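Apart from one protein chain that is not included, each protein chain of the complex appears where it belongs.
Up next, subunit A:
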Amino acid sequence: MSVSPVDPAALAETGTGPGGDRSGAGFVGRSPGQLAWARLRRDRTGLVSGAMLVFFVLVALAVPLIEWAYGVGPREQFQSRLDGFGMPLGYAGGVTGEHWFGLEPGLGRDIFIRLVHGLRTSLFIAVAAAVTTAVIGVVLGTVAGYLGGWVDAVVNWVTDLTLAMPFLIIALALTPTLALRFYGQRDEVPAAFQIGVLIAVFALFGWTSTARLVRGQVIALREREFVEAARASGAGLGHMLFRQLLPNLWAPILVSFSLAVPAYVTGEAALSFIGVGLTDATPSFGRMIYRSLDYLQTDPAYVFFPGVTIFALVFAFNLFGDALRDALDPKSSR
């Protein structure tokens, strides 16, 4: 063979390669994912918001443990610590060593433990809804974008239809109707059902943006030559979608996911606030804020804790989403 085993010219090129001078003897390729991780670690905003998210998630996961250590349940009432008008005794809404964030006026339930439970409910609904929408959006987006033709037309048409439906009105109409359909007038609607309906409502309306995003990305990728190379080698649809296209879609999917979660947190709070989401039995941010409005003047501490928590949660998610986008795709402009 006249081709020398290792072409000196090619080796000369290697020396100037970006990784060549650093790695030395052991050639360890740095994957795009590793590079993104390195960029994320250098981003201070990303680190702080990420740490906050980890904290929130840990708190949500450790709710039974916290409840056990704190020694107070979310439905326990401490009427003895309220005065004659139902207002908590003491300063700042009854903040004491036993009740860290004070007590609810009227019912006398502990705010801290309800907040922790509410955090778990909100995060669960938001993450579940975001995962569902991401899955629906990615599947529909890739299929529509890659296959094109009438499939694309149908998916686009359904997307437009979904976008044209008024979210709030349908949510307001659908949630009580569904509850009535399954549980009748008098029965108590279990929390799991309410949560399921909320997730379904979010999934029904939320997939459109992911689908559009993914479809656009796939259309751009479809014309890239590495996709054609796979096609020229005889790759089937599954290989194309999952091996060639999907690895290139993780970045936008992750970013849209991390930005969808806070939207659903506020969405859940809003729906619970207007009374179509969860009932008072299930602790949630929306219900807490709704109840606290009656005491805005007499007990401002009541609105303070859930308000600040939801703000911090959403803020951290949004900042982290931005940082994630910068790390995954440093060339994109904001």
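The rule we apply is simple: a residue touches a chain if its C-beta (ideal position, glycine included) is under 8 Å from a C-beta of that chain, and two chains touch if they have at least 3 such contacts; residues count from 1.
To be clear about the criterion, contacts and distances are computed from a predicted model.
*Asks:* Between "Cytochrome c1", "Rod shape determining protein RodA", "Dipeptide ABC transporter ATP-binding protein" or "Exonuclease SbcC", which matches the UniProt record of the unshown chain?
*Replies:* "Dipeptide ABC transporter ATP-binding protein"
*Asks:* In the full complex, which of A:Glu228, A:Asp280 or A:Asp294 touches the chain missing from this view?
*Replies:* Checking the options A:Glu228, A:Asp280 or A:Asp294, the one contacting the hidden chain is A:Glu228.
*Asks:* Just checking the interface: what residues of subunit A touch the absent partner chain?
*Replies:* 1-7, 9-11, 13-14, 16-20, 27-32, 224-226, 228-236, 239, 243-244, 247-248, 250
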